[in-house]
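Of the protein chains in this complex, all but one are displayed in their positions.
All chains are identified by letter, namely A, B, C and D, in their written order; residue positions are counted from 1 within each chain.
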Amino acid sequence: MLAALTLVSGVLAVTTRQIFRAAIFLLFSLIGIAGLYFWMQYDFIAAVQIVVYVGGITVLIIFSIFLTQQAGELLPKQKIGRQIFSALAVFCGFALTMLQLFQHSFKPTTGQPVLPIVANIGDRMLGVAEDGFALPFEVVSMLLLAALIGCIVIALRSKPATS
Amino acid sequence: MMEPGLNHILVISAALFFIGVFGFFTRRNLVTMLMSIELVLNSVNLNFIAFNKYVWPNKMDGLFFAIFVIAIAAAEAAVAIAIIINLYRSHHSIDVENAEEMKF
Amino acid sequence: MNLPVLILLPLLTAVVILLMRNATQVKWAALAGAAAQFVLAFALLFAFRSERAAGNEAQMLFELQYNWFPAWHISFHLGVDGISVAMILLTSFVVIAGVLVSWNVEKMTKEFYFLLILLSLGAYGFFMSLDLFILFFFLEIAVIPKYLLIGIWGSGKKEYAANKLALMLMGGSALVLVGLLGTYFGSPTKTFDLMTLSQLNIPASVQHICFPLLFVGFGVFTALFPFHTWVPDGHSSAPTAGSMFLAGISMKLGGYGCLRVATYIMPDGAKEYANIIIVLSAIAILYGAFATMMQKDLKYINAYSSVSHCGFVLLGIGMLTKTAMTGAVMQMVSHGLMTALFFAVIGMIYERTHTRQVNEMGGLLKVMPFITTVLFIVGLCSLGLPGLSGFVAEMTIFMGSWQNTDAFHRIATIAACMSIVVTAVYILRAVGQTAMGPLKAGYENLTDATWNEKAAAIILIAGIVAIGIAPFWLNDLVSPATEIIMKKLAAVTAGM
Amino acid sequence: MNDFLQMPLLQILPAGKGSALALLLIPLLPFAGFLLLGIFGRKHIKSASGIIATTLLLVSAALSLYTAYGYFFDYGKVNGVYQKFIAVQYTWLQFSPGLSIDLGILLDPISVMMLVVVTFISLMVHIYSLGYMKGEERFATYYAFLGLFTFSMLGLIMASNLFQMYIFWELVGVSSFLLIGYYYNKPSAVAACKKAFIVTRFADLGFLIGILILSFHAETLDFNTLIERLTIDGNHELHTAYSSMFLGASALTWGAILIFIGGAGKSAMFPLHIWLPDAMEGPTPVSALIHAATMVVAGVYLVARMFPVFSMSAGAMHLVTLVGIFSALFAAIIACTQTDIKRVLAYSTMSQIGFMMFALGVSGSNLVEGSLDYTNLGAGYTASMFHLFTHAIFKALLFLGAGSVIHFIHSNDMKDMGGLRKYLPITHIAFLVACLAISGVPPFAGFFSKEEILLAAWQHNKMVYYVALFTSGLTAFYMFRLYFNIFWNKGAIVHGEHHGEGGFVMMLPLVLLAVGAATAGFIPFGNFITADGKPLEIEFHWQFSIAPVAVGLTGIFTAMWLYKSENNKPAAIASSWGGLYKAAYHKFYIDEVYLFITKKVLFNLVGRPAAWFDKNVVNGLVNMTGNTTLTISDKIKGFQSGKVQQYAIYFLAGVIGLAVLFIYIWK
Partner (left out) sequence: MLNEFLILMKSELVLCCIIFLLLFIKVGTDMTNERMLPLVQVLLLVNVVASFIFNQEGTLFGGLFTTNLLMAFQKSILSIGIYLISLLFADWLKKSEHMPEFFMLMLSAVLGMFFMISSGSLLMFFLALELSTIPVAAMANFDLEKKLSSEAAMKMILSSAFSSGILLFGISLIYGATGTINFAEIPALLDGSPLQILAFVFLFTAFAFKLSIVPFHLWTADVYEGSPVAVTSFLSVISKGSIAFILLTTLYKVFAPMQEIWYNMVMLLSVITMIFGNLFALRQQNIKRFLAFSSIAQVGFILVGLSSNSSQGTASVVYFILIYIFSNLAAFGVAGAISQQTGKERIDDLKGLYQTNPFISWVLALALFSLAGIPPTAGFFGKLFLITAGASKGNYFFITVAALNLIVSLYYYLRIIRAVFMDKNDQPIEKIILLPSVKLGMLICGAGIILTGLLSWVYDYITSLTM
């Protein structure tokens, strides 16, 4: 059910010719994924998914759509040749991937599972030992800083473009 | 319907991945291309979580990977949108085919 | 004798040239440098001879080895034997003559001389290298200056010619490179050192792959048929000194490489492919000669005749007898001097008449006796007149070739011999039309050679005559070295 | 390792007799003259150059006379046999152990004889030229070239080594080239000198290959050793030379034939004679020196030098005979029709050299192959050398005489001449003597030598004898045709001022040579020069002489009848002979055949295609490689379309392609 929701809205998101609807479908698709996370009992990640994607990125996208596009305007259609080729390539890729995935027998580990609860995550996130992720955390923070600077410079340019 | 297991999730994520890729190939609007990328990244996240859950529950590598991917996706989206907006200012369009001056 | 001096001296000269302010200073600096090279080359000759006379029988003299890139077993290994000394002498002759002849270059004088000296540096290094890597290094150093010399100071279709030359030569050196690497990895001990390699028995399978690569690669430099097409265009478009260097030195790099690298370290391969080499070089000799016959441009004439004459070099190598090989080296020296002189003369004539078409000239003997006399001498040398160097070299090759008794070699030799007639035809045609006959109108007021041109011509003629009249010293210099190569070849026969 | 400057091997043989230094000086003095005049003559010593060169040559000639005297009458003969001495020897270029070019001086009867001939004739020409060439712009150059020629010729005849001979052979060729082309601004002279050089060069190719063959089998280049190895029965060198066959002939035969081709080229034998008539474009004294007396007999000399080797091959000897006799007849016929006096003399030279050649040929032609027995040899060798000697004198005289005529009348053509005996008395007498000598009228020199040749032919080959007899009749005819046309026939047509016969310098050589032509026949040649070094008694059969003399006189009188005074008989005869006359007048179209071969066949069928092939195919391939690369580069530009989505499709395609490749195909 969730899967169906995710996939159908995903397909619609990339095919609908109304950009605003595409954004909404994307939103549904993302929520569907969050649902899947919930269903797999990864609550934290589901929460993050909803907060960051639904609350952040999608909103960002919608804003940018407002900024750049008249809502309701139909998107230009892609050339049919391109569509066929893309579909073909994508289908091949999908087939190949599926084939390999199904041929491969995943052997689940026998180790003691670590519960994905917030406390554990927090521990690890700032740990510097074997299983710690403090360094990636720092790196990501640098990345976000850099992204911020980049966005500021690019988006807030002082002079408007001269046509 | 059987109890959904690893394989089902993998099918979903792979399908989502290629849906995203297809979108990236065919949408002419830059923002929708970006949206397709988000789909791709989400499918990967789904993969990570699924593997973590069903195959390697002893560590939380997949989970953390997913968290960081989300962060990266956010940063990337931010920069991409900034660039797109800037492009819109100079080209007055965000159709990808209007930005093909450089070729061959 | 300290061999690196011969590399450092051109380097120093080049630097000094770059520091000079005006064209006159540049010229004199270049001349001084070239003269110093000349003196050094002779010093080397005498030092070499006195060492030999003192009983030093080592294969290479004045060896010097410095580990350069130990990771790849590359060492900066220099040393000379008779062949190298002969080639170094040749280079010094051509360099000083080239510098003298270019006295009137006004466009970018500094750069011109800089490149000339750089080229000589490459040549010296090449002839002294005993390590395949640095040999290759110096080989390639000598290519680009040629490109620039032709492209900047040349005439006619210079860009096309320069490109063609650079690309074909680089193609040749690419083949050499592959061959070298094959040798390096195919030999029992991984080394680039020529002396070590010559002691080893490289597996025959490796030799059969690498020999043609090396030989053809070097052969491109020496106008091996059918890779000779850069020669006519390159030579005819180059400035005078450029042509002199190109034909006088650069083509010899290939011949030397074929002998020293390909044949010496890969005797098996040499035996395997000798017949093909002979066929190709016999074709080059005759075909070059016949093609020359149809040319009207003096530079094309000399360029095609160079194809023919360099065919003798390869023929001598391919014959795999000591005498023929000695002859090949002599032919390299002889052709180097001769063709340099020929191009110098053509340059002198062109500077005055502003044409190189033989049918637009005539009777120049009247107005420029010195230049035309030199033209006569060089023509006679080209057609193998006794008393001049060409004869000695060619006869040695014929004699050596004839020592192979089978019909195939005999026919190839006779074919090569036939070229001396064709050579006579085209040389006389060119010289006759240029120098003799009634003086064409408009040429009455041309002047004869200036001091620098005279000096250049006399230096080269001195070299030609010295070999022609007294070939024994060159023979004595070269033949012990070729004997060593032959011994290596003979050892293979014995082993088979 | 040889020493850098090894000392030449000076062998003074026998002890105390003769001086090697003196021998060395003989060729080196003219060479010194060449260098001196060649380098400084143009500016510094222009006027004195003639005197300098002549003086040097005078010394040289004196030294050769001294040598000849010493050799023939003092130390040369040991136990009744003239020895071969190597006076000087120096290893010039060592090819391989055994094979080396040694520069040396070989003294044997023929070389000493030639020494005298060459220096003497050369001296005469030097002296003559002082007058003849006076006032020429390139006077010094002329003498320099003469010096070079004399040097080369002397080196050739004194060569102790086959290759040394080849070296000087080539040098002779080039000095001939330089002298023919002396009037360099005359297109005909330029063409002539090129032709001479190229034709002889072509012949030299044969010589060279012959050297290669013989030296390979004999494993030496030294004359004496080579002859020894290739003539003594049972020697393995001889054996291999006999037994290695190629196209049905042994290596020895091939070697001999190829060497003979070289000789034939220099000596203007048919069909390599075409350069000689044209070579008359050179100054007349040069023609006297080179194209009459010395260089052109080099071929004969070569065959004589290699005579024992030639004798080992009947085939080669037959060829020599055949070519000799045919050339003699052929040239004589042409000579009867030419009007340019120098050309007549040129063809006459060719004809006479033919005589010498077949004399050599017949004397060895009926040997049993495989053994050389000197006693079996006829007198042809001696006869040939004798004729060479006398011919040198009277032919030089003829040319110098012709030179005087030309100097006087400024024309080469018989039509411009006639009745000159009054103006040129000395020349007239000298010319007459020479004509009588060449016609074989006793007691002039030519009679004796020609007599011997005919005798040799009679002994060995009757067919040759009859042809030779007829030819000698023709000789007398065309010589006197020349004589009468110049000195009698029409009245003199001298315009205004003339400068007489030239001075003393021009007359002296004429007189000296005339004396020689008249008396040289009395030298007992058989005593000195024979194939084996032992004296040969030549019996003089006066009965045998009747036929030749009669034929000669017939020729003379026919000429007298036709040309003594102006009449229309010659024209009538010419027209009645029609085709033959025309063919002979056009030299039997040999030139045209050559022209066809070189122009049409070599240039158009070989040279042009070669050039075309080079330009289009070889070069084309190279250019094509470049252009193809550029074209491909242009064709695939669509790959880089500028569309970011297309890039992504390629990206994915690449990923899938690689994955499929490495998962399924290329494991």
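Please note the rule applied: contacts are C-beta pairs under 8 Å (C-beta built on N, C-alpha and C of every residue); 3 or more make two chains touch, one makes a residue touch a chain.
These figures come from a predicted structure and were not determined experimentally.
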Chains in view that touch the one left out, judged over the entire complex: A, B, C, D
Residue of A:L5, A:A47, A:C92 or A:V140 in touch with the missing chain, whole complex considered: A:V140
Hidden partner chain, residues of chain C it touches: 68-72, 74, 133, 136-138, 140-141, 143-144, 147-148, 151-152, 158-159, 162-163, 166-167, 170-171, 174-175, 177-178, 181-182, 184-186, 209
Footprint left on chain A by the chain that the document does not show: 96-97, 100-101, 103-104, 106, 109, 128-136, 139-140, 142-143, 145-147, 149-154, 157-159, 161-162
Hidden partner chain, residues of chain D it touches: 626, 629-630, 632-634, 636-637, 639-640, 642, 644, 646-648, 650-655, 658-659, 661-663, 666-667
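By our rule, only the chains that are shown with their structure count from here on.
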Contact-richer chain pair (by C-beta pairs counted) among B-D and A-B: A-B
Euclidean distance of C-alpha centroids - chain A vs chain C, Å: 69
Geometric centre distance via CA averages, chain B-chain A, whole Å: 5
Centre distance in Å when chain B and chain C are each reduced to the mean of their C-alpha atoms: 65
Junction residues of chain A, two or more chains touched: 82, 85-86, 89-90, 93
In chain C, residues with contacts to at least two other chains: none
Touching residues on chain D, where the partner in the complex is chain B: 637-638, 640-645, 648-649, 652
Touching residues on chain C, where the partner in the complex is chain D: 49, 52-53, 164, 167-168, 225-226, 228-230, 232-233, 287, 290-291, 293-295, 304, 322-323, 363, 365-366, 369, 380, 383-387, 391-392, 395-396, 398-400, 402-403, 405, 413-414, 417-418, 420-421, 424-425, 428-429, 432, 435-439, 470-473, 475-476, 479-480
Of all residues in chain D, those that touch chain A in their complex: 645-646, 649, 652-653, 655-656, 659-660, 663
